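Everything below concerns the one structure shown next.
Left out: one protein chain. Kept in place: all the others.
This part shows chain A:
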Amino acid sequence: MAELNFSNLSKKFDGVPALHEINAQIASGEFVALLGPSGCGKTTLLRLTAGFEHPSSGTIHLGGDKVAGDGHFVPPEERGVGIVFQSYALWPHKSVHANVAYPLEVRRVPRPEREARVAEALALTGLSAFANRMPSQLSGGQRQRVALARCLVFDPRAVLLDEPLANLDLALRASMHEVFSLFHRRTKATMLYVTHDQGEALALADRVAVMEAGKIRQFAAPEVLYREPVDCFVAGFVGDGAVVSAGITGQTRENRLVVNVFGQEVLSRSATTEPSHVCIRPESITLCNDAPIRARVLSCTYLGGRFRLTLDAAGETLVAFASQRAAIGETLGVKLNDLWAFRDPGAAVVMAKSLAHA
């Protein structure tokens, strides 16, 4: 277990940047998810951490030791970082037992201790019955667990997982989530988990780093990402709902900022006094007939217990939950509360001068 530290980390492939000035600290024992669309550099960050790639600039520290950067480079085999590949990368010529025992053989751990640790790792991942099988005789989920056992058996200082569940079906993913959580609780290992499935990231991780185009846009706990996204990308990428532009009124009321949305003044949480957008989650919307903001129902899907509506309000598409079915084309009133207003770095701020108190 060790903390992990990226500072000003950049990586270019043939001059094309894949990662740009990454700065992040991951505490010892923390479970961090890297979330982002395809091609944003998640795998690249993982491979830099493992030591399979050299950074173009910047440094990586692992447990206080510099492992890459400034002309210094510790090769993967000396970093003590475990990695679980999307393709599992089990060695097909070794049995499950031999796969799991290999890290200890390499370390010349004496046989009795080795056997004990292998047995423990296999038991922890529920594989004791399969010890003598070859990888080709296992199911996808079982292979994934072998990869995990092979990784945990040598007490790595950090564990990296690259979309470990991408090849598994939905039901299996849910059960593997439990395995990962259990694994993390037992080993207290520092974990870096790459995924492009936000449900997975939010469910598993202590903190989530949302990446886009080689940069970390926001690095925060799941509930913070959901309630307080820093920009339009994060607001749109994480969670359900809508992002609409907001006008500044310059006022506060009841400790909340007053912003102008759809021509109405609404109260909003915010970290800035000059927001450009508000994030409207489905929970922020109450449907009632006498509300001033009018919206037309575009679709209505039953989710079990409630309906999910998409609504058109002044050209923006909102998402709301309703307890009753709504007819498509019907017009409803929308009341907004507990919004989150933020300032997108790329957006111009709209001063809503038209409003009364000017």
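What we mean here is this: a residue touches a chain if its C-beta (ideal position, glycine included) is under 8 Å from a C-beta of that chain, and two chains touch if they have at least 3 such contacts; residues count from 1.
As a working rule, contacts and distances are computed from a predicted model.
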Options "Ring-1,2-phenylacetyl-CoA epoxidase subunit PaaC", "Fe-S cluster assembly ATPase SufC", "Iron ABC transporter permease" or "Fe-S metabolism associated SufE": UniProt name of the undisplayed chain
"Iron ABC transporter permease"
Option from A:Gly36, A:Gly82, A:Gly141 or A:Pro275 whose C-beta touches the chain left out:
A:Gly82
For the chain left out of this view, which of A:Asp70, A:Asp155 or A:Asp169 touches it?
A:Asp155
Omitted-chain contact residue, chosen from A:Leu4, A:Ala18, A:Leu35 or A:Ala50:
A:Ala50
Where chain A meets the left-out chain, the residues are 50-52, 75-83, 85, 87, 89-93, 102-103, 106-109, 147, 150-151, 154-157
